[in-house]
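One protein chain omitted, others in place.
A, B and C are the chain letters, set down in written order, and residue numbers restart from 1 in every chain.
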Amino acid sequence: MHDAGKVIIGLAIFVLLITFPIWFTLASGKAGHRPELELPKNETQCVESKEYMKAWHMDLLNDWRDAAVRDGKRMYVAEDGKKYVMSLSLTCLKCHTNKAKFCDECHNYVGVVPYCWDCHVDPKGD
Amino acid sequence: MLEKALEGSRRYWIWIGFLLAIIGAGVIAYLLQMRDGLAVTG
Amino acid sequence: MDESRRNFLKCSTVGVAGLGLAVPVATAIGKALTTETLPGHLSAKRWALVVDIAKCQSPDVQHACVEACHQIHNVPNIEDKHHEVKWIWKQTYTEAFPDQVHEYTEDRLKDAPVLVLCNHCERPPCVRVCPTQATFKRADGIVMMDMHRCIGCRYCIAACPYGARSFNWKDPVPHIKNVHANFPTRCKGVVEKCNLCAERLAQGLAPACVEAANRVAGPDAMVFGDLGQPDSNVARALRTRHTIRRKPSLGTAPHVFYVV
Partner (left out) sequence: MNAVLSLVAVLALVGLAVLGVEAGGLYSLFGVIVPYIAIVLFLGGLIFRVLGWAKSPVPFRIPTTCGQQKSLPWIKSSKYDNPHTGFGVLVRMALEILFFRSLFRNTKTQIAEGDKVTYGPTKWLWMGAIAFHYSFLVIFIRHLRFFTEPIPFFVDLLQTVDGFMQVGVPVFYMTSLIFFGALGYLLLRRLAIPQVRYISLVNDYFPLFLLLGIATTGILLRHFVKTDVVGIKELTLGLLSFQPAITEGIHWLFYVHLFLVCTLLAYFPFSKLMHLIGVFMSPTRNLANNSRMVRHINPWNAPVKVHTYEEYEDDFRDKMVAAGLPVDKQPEPKPAQAEKE
């Protein structure tokens, strides 16, 4: 092999870079880490199903915003007919009292930084 | 094409350095504004 | 709303079909939103506000109005005039009504402090210039802002002849004494202004300044109501008393009226 030294060093660097997630995560020892959510104690039912909320809560909030701000309609009628006031601070955070142990858990886990909290107030303090 | 820009007299490099310094100042000012808002200037 | 929902469904269908998939989309692709107004909300054809200059002249009243408004709306209190944010504030009569004074204007008016706020114009120039439609006029006449859409271009500030709009030159949150959790704060780089307490109307409450003025100065210091109903209190007030608007010559048709 010609220039064996250089080729092997290059390959080693490449493999090291490609396997970065593996050794980085294993070294941090958090590979088994899962978000642990603190669920509301006195409420078992969110405004919509758990699966829907998991995937679509950001769109729901976005639609809530449009409805409340632009159409002046502030009452959400859920799939099951229950009605909720559309408010992040007042409705969502009333049950999910701890933003850090609910919202932030998953958001941090998948690296999402929503800018909701730039303005919307967490009633329990930031 | 590109190497034309990498060669020049001392005066040329002083001029480039000066321009880069102005660009740098602009970038820093922009970043400050990003952080602190437009209050930085007005 | 329905329109965007439909577009959304269309987009996703085209997207999926574009992949050549005949398999139906298994999970839900969003749901159409069903919304209602809050029970007991106040609605109107055309909201209007009548301010009695004489009754709202004392510092107590004005202070109460400004405080009430700024407190519940998390308006920051910034000392520096250049960075000031205000929804309702006071100006002298001469400043507020420059085209309605002359050198012989009565003394009681000339330097009288007048409470001024967004006029919720019929033809709001701020709405016309807003490039993102962050500022818009609701059917009931309230000129509203959707803070999420504001990009901070400040065209509206330039367009508004009443100076009713403030820009958040810096992060306002550190300048808010007690953050009121029921209302969002703003972030740096957006414009804000009076929303005629749209959030209170939705709950069936009168605007905060009206409530404060009438509490401190007695009834009818400020009259708020639906101009679309001939028998409403504002309609009656406008019929029976002499009122003026700010800068009428500009043709924006303000809906905040002043009893001189």
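Throughout what follows, a contact is a pair of C-beta atoms (placed from the backbone, for glycine too) under 8 Å apart; a residue touches a chain by one contact, two chains touch by 3 or more.
Since the structure is predicted, the reported quantities are computational estimates derived from the model, not experimental observations.
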With the missing chain put back, one of A:38, A:51 or A:79 would touch it. Which one? A:51
Which residue numbers on chain A touch the omitted chain? 1-4, 7, 10-11, 14-15, 18, 20-22, 24-26, 28, 30-35, 51, 54-56, 58-59, 61-62, 106, 108-115
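Basically, only the chains that are shown with their structure count from here on.
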Chain A-chain B separation of Cα centroids, rounded to whole Å: 39
Between chain B and chain C, tell me the centre distance in angstrom, where each centre is the average of that chain's C-alpha atoms. 43
Taking the mean of the C-alpha atoms as each chain's centre, how many Å separate chain A from chain C? 33
For chain C, jot down the residues that touch at least 2 other chains. none
Per-residue multi-chain contacts in chain B, two or more chains: none
Residue ranges of chain B touching chain C (in the complex, touch as defined): 36-39, 42
Residue numbers on chain C that touch chain B, as the complex places them: 82-83, 152, 167-171, 188-189
Give the list of chain A residues in touch with chain C in this complex. 48, 51-52, 55-56, 59, 63, 65-77, 79, 83, 85-87, 89-90, 115, 118-123
